[in-house]
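Here is the structure we will look at, set down as structure tokens.
For this view, one protein chain was removed and the others were kept in their places.
Now for subunit A:
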């Protein structure tokens, strides 16, 4: 699953040690789409995840101002958001510590019967 989905769900965090298989693929770049995704994300968490997965590269650790018009920056965000995929690993809820496995790119967010 792409990293960006993790950050849409406030309950999820992923750390490098928990991702055992990561894939990078080519996805068509849509600057408007990336630009509109940015306000929905928690920037520091995104940076941390990318770093943990070993894919931080040159992504700025602070969100820059006026990013909408900055194609260079948007391309960096696009790469991390849409092209880096976790195939095997897990998400961890930062509050409860509960872990949700990711298998073949699909995270399983189902709660066990006891927890629901």
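By our rule, a residue touches a chain if its C-beta (ideal position, glycine included) is under 8 Å from a C-beta of that chain, and two chains touch if they have at least 3 such contacts; residues count from 1.
Keep in mind that, in the parts below, contacts and distances are computed from a predicted model.
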Chain not displayed: protein name in its UniProt record ("Ribosomal protein eL8/eL30/eS12/Gadd45 domain-containing protein", "Vacuolar protein sorting-associated protein 26A", "Methyltransferase-like protein 5" or "Phosphatidylinositol N-acetylglucosaminyltransferase subunit H"): "Methyltransferase-like protein 5"
Touch list for subunit A against the chain that is not drawn: 1-2, 4-5, 8-11, 25-28, 30, 32-33, 36-37, 40, 82, 104-111, 116
